[in-house]
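Accompanying notes for the structure given below.
Removed: one protein chain of the complex. Kept in place: all other protein chains.
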Amino acid sequence: MDLLIDRFNYFAYVVLMMIGLHAIISKRNLIKKLIGMSIFQTAIILFFVSIGVKEGSTIPISEHHAEPAAEHGAQAGHHGEHGSAGHTNNPDHFANPLPHVLMLTAIVVGVATLGLGLAITQKIYRQYGSIEEDEILEKLRSTDV
Amino acid sequence: MFDHTLMLTILPCFFAALAVTACGLWKPRWSLPVALLSVGISLFGSLAVLAEVMTQGRVQYFLGNWSEPRGIGIEFNVDPISSLMLVLICVVSLLSLIYASGKITEELPGKEPLFYALFLLLMGGLLGICMTADAFNLYVMLEITSLTSYALVAMGNGRRAAFSAYNYVIMGTIGASFYLLGVGYLYIRTGSLNMADIFRIIQLESLQGSPTITVAFIMILIGMLVKMAFFPLSGWLPNAYTHAPSVTGNFVAPLMTKVSVYVMVRMIITVFGIEFTFDHLPWGQTVVWLAILAIVAGSIMALGQSDLKRMLCCLIIAEVGYMVGGAWLANIHGMTGAVFHIFSDAAMTLCLFLAAGIFHHKNGTGEIGSLEGHFRKMPITMAAFTLGAFSMIGVPPTCGFFSKFYLIRGGLESGQYGYVVALLLSSLVNAILFFRIFETAYFGNLSEGHHDAHGNDDHEVEIDEAPPTMLAPLVATAAGLVAIGLFNSEIAGFIQRSLTPLAVGGTW
Partner (left out) sequence: MKYLSLIIVIVTGILLLHASQDFPDWGDAHSPANSNQISQHFITQTGEQTAVPNFVTAVLADYRGFDTLFETIVVFIAGIAIMAVLGLVRMDSLVNAPDSPRDPTDRDIIVIQTCRVITPVIQLFALYVVAHGHHSPGGGFQGGVIFGASLILMAISRDLSAALKRISARRAFILAMVGILIYAGIGMLCIFMGGNFLDYSVLHPLLPATDSVMARSHGMLGVEIGVAFTVSTIMFAIYALLSSGGRLKGGL
């Protein structure tokens, strides 16, 4: 039970992934499959981003000039180090920037795949007049015979 | 002064893709010369890289010049196997492009510049996969290749192109997403994305027992198995490659699955290490049994096909079984055989697909029954097809014989007799399949049916060969099959240079 509470974010995202995967495999409608694919990819993105969270840290942008009494949406009252340019940032105060970068790429890739999937679905609709997999397979079987 | 041969190999593809799209907007006639020029430059670059690897052992390149600490930036690292892959990709691209130049106006009218642009981008993505030493960069390159190949398959005007492409999109995205998830698990536990760095951290902190690393390996493996069409995850392949336009099929079929096999091999030997994969994980034997199943299933499916291209697709599924089984035999001969088979299978697939495309071009159908009398009608094409068929069966001196030789040797060495039996069985099935085709092509009467007055069927048959743009790549590939076979020991030795340091526990 402790495991579940300490790591509930991973559990939540794996459940989301499995919902997406189930939609891809079991749904018969082409658009629903694409939606499932999108859910799956989004869940992976959320999973990655949750890796880089640090409790009590702020966004990965360093303050580079003194901001007296300015709180920038930080949690638990911490905010980023401010001061002169020679000051080194404390890594514990900033979220890990690497997962964010990776996921910017993954989001773009997901959008591109979704766009292409939708274009192919439109082409299928143009050719067969239906976006239900069973109906299309019926039509194919009847023309092949 | 830095050494930019790697950039010379990969960058022309992307610049040329932009140039070709620009040509498409103004002067579509220029798109083909630009594409050919770019493939030529990349081929030159890849040969330069090969020469460098032969002398120096590896080529390293840090993008943005970020080298310390390792893993900060993206690193390109080419070792002997990768350099051979680069040359393979460039050569196959050049040959398919020459073929495509003749056929494209017939198959994809009005869309030539888009085809060439997607072609070049696909080639660039494949080159990037083979060069990169960063796990996430590999994912981006994998997605570039996937997206372009989905579009290339879906572009076709055939009735089933779009539907087959849809299934391909779904399966391909699942595969790539599983790979990404695997990289995510690796990142959670090691904190690094650089392949060599991950290996170092796994060794350093003795993470071999960690379930995260094991699950990461499984996810990456499953992702790549989907992408390489390993039975039973191969449902997408026969439809996608058969219904794609032939100009696409010739390029995608020899390369996509083989590059996925390369990624699997790269993950095994560089990221996770041979020790972890074969000694630590308890299910190496299971994978070999699955590979045997793949070989048998692919061969059986091929027996039932009447369409030539579909039959070849089922044979690809069997060939993937060879490679996966060979890699998981857990000895150096098996791995060498698997990597050598990447090259020979790419050459065989290209040869047979080019021939199938020519037959379709001439006969209008892909049915095997339509090949009657072709030995007289198209002697050169049939000769090249015969060489490809002999290579599939495993007749010396073609390369297919030697790759089977290495694989069988590896199988005997590790005691996997089931695998050896499956290989021999598959050769037998290939022999049956191809001799059936030879019989139709040699002894069948031409459908026009000239018989002179004496009922004598040794009549003058007009030779109706394929146009030179289609024939030249086919002949070159057939010659390549024999050449790879004759040079097999040099190539295998070169491959082993990449494997031996790792077998004794060295790192990249």
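The first chain written gets the first letter, and so on, giving A and B; residue counts start at 1 in each chain.
In this text, contacts are C-beta pairs under 8 Å (C-beta built on N, C-alpha and C of every residue); 3 or more make two chains touch, one makes a residue touch a chain.
Since this is a predicted model, take the numbers as computed values, not measurements.
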| item | value |
| --- | --- |
| Omitted-chain contact residue, chosen from B:Thr214, B:Thr257 or B:Ser403 | B:Thr214 |
| Absent-chain contact - pick from B:Tyr99, B:Tyr168, B:Tyr187 or B:Tyr262 | B:Tyr187 |
| Positions on chain A where the hidden chain makes contact | 3, 6-11, 14-15, 17-18, 21-22, 25-26, 50-57, 59-64, 85, 88-89, 91-92, 94, 96-101, 104-105, 108-109, 111-112, 115-116, 118-120, 122-123, 126 |
| In chain B, positions touching the absent partner | 1-2, 4, 7, 11, 14-15, 18, 21-22, 24-28, 61-66, 69, 71-74, 110-111, 113-115, 117-118, 121, 128, 136-137, 140-141, 143-144, 147-148, 150-152, 154-155, 162, 165, 181, 185, 187-192, 201, 210-212, 214-216, 218-219 |
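Basically, only the chains that are shown with their structure count from here on.
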| item | value |
| --- | --- |
| Complex interface listing, chain B residues touching chain A | 136, 139-140, 143, 146-147, 150-151, 154, 159-160, 162-163, 165-166, 169-170, 173-174, 177, 180-181, 184, 187-188, 193 |
| Residues of chain A touching chain B in the complex | 17, 21, 24, 30, 33, 37, 40-41, 44, 47-48, 51, 98-99, 102, 105-106, 109, 112-113, 116-117, 119-121, 123-124, 127-128, 136, 140, 143 |
